[in-house]
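Here is the structure we will look at, set down as structure tokens.
With one protein chain held back, the other chains of the complex are shown just where they sit.
After this line comes subunit A, so read on.
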Amino acid sequence: MDFLTILQILDSSVRLATPLLLACLAGLYSERAGIFDIGLEGKMLAAAFLSAAVAAVTGSVWLGLLAGIAASMVLSGLHGLASITFRGNQLISGVAINFLASGLTVLVAQDWFAQGGRTPSLGGDARFTGLTLPFADALAGVPVIGPVYAELISGHSILVYLAVAAVPATWWVLYRTRFGLRLRAVGENPAAVDTAGISVVGLRFAAVAICGLLCGIAGAYLSTALQAGFVKEMTAGRGFIALAALIFAKWRPWQAMWACLLFGVLQAIALRYQNIRLGEITIPVQVMDALPYVLTVVILAGFVGKAIAPRAGGEPYVKER
């Protein structure tokens, strides 16, 4: 395997890791506040559809992004309403959102575009294209550093850079701001927050809203940057892999980035080597496609060690007598 191949795989890893990372950070905000969210998948899917649809109709990817975020935040609001306001079961609410998004996106897509549950292919301004960073072309000739900069670092869509920037930003918010302190506290012991005179409901809704925002960006990235248009079930379990990465990272932002990159690399390898020949045997493509998911299970089962979830996670807050 030569240097350029490695660079290309890494480049593809970054692209594939981006939606995972955005969804993972989305989950981080929500779960750190004590609201478990297995509806990341559904929110991404809804966002992917609506952003592609709006981008296709208006021709503006930015309007598409906004629409995607709106779709995701509406579902977040629903999850918040069910699990915070009405103190329902967070898993059930999440499952419901996944089903809702899965069915509704295809139905509406068929109704609007009549292309078998797809949106029309996006092109031009209806899609996020790669940004060429300054000096990328000039430096391309420099050995090692040049290709790394031009191939790997430069040339991604703005959402990729946004996702990477969201990592230190999340760390800073969590550990250096009042909001972060309260957010972490409400996921550990909401009673402490409540008796300190802070609204548990308000904080948790804020966290769920941020979760919706980030999931919306993740979904829009899928259909308007990674691919050119929406197809049925295009999230393909990414919401769940993001959750796996979150557990793997033990709910910490930097570790979340590394975990998502790892899963990104696995997906990139599967994508590049569809048919590997080992002597006489050809490994079928399905095995390679399943590999990231299989490894997810292996990593979660064997390598995570003891992951301590936010202690109040999953439990609706009820004032005790």
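Operating definition for what follows: a residue touches a chain if its C-beta (ideal position, glycine included) is under 8 Å from a C-beta of that chain, and two chains touch if they have at least 3 such contacts; residues count from 1.
Throughout what follows, contacts and distances are computed from a predicted model.
Colleague: UniProt protein name for the omitted subunit, picking from "Cell division topological specificity factor", "3-oxoacyl-[acyl-carrier-protein] reductase", "Heme ABC transporter ATP-binding protein" or "Putative electron transfer protein"?
Modeller: So the chain that does not appear here would be "Heme ABC transporter ATP-binding protein", according to UniProt.
Colleague: Which candidate, A:161, A:179 or A:240, sits in contact with the chain we can't see?
Modeller: A:179
Colleague: Out of A:198, A:236, A:269 or A:295, which residue would touch the omitted chain in the full complex?
Modeller: Answer from the full complex: A:198 touches the omitted chain.
Colleague: Need a quick check: the contact residues on subunit A for the chain that isn't drawn.
Modeller: Touch set of subunit A with respect to the missing chain: 175-182, 184-185, 188-189, 191-198, 311, 319, 321.
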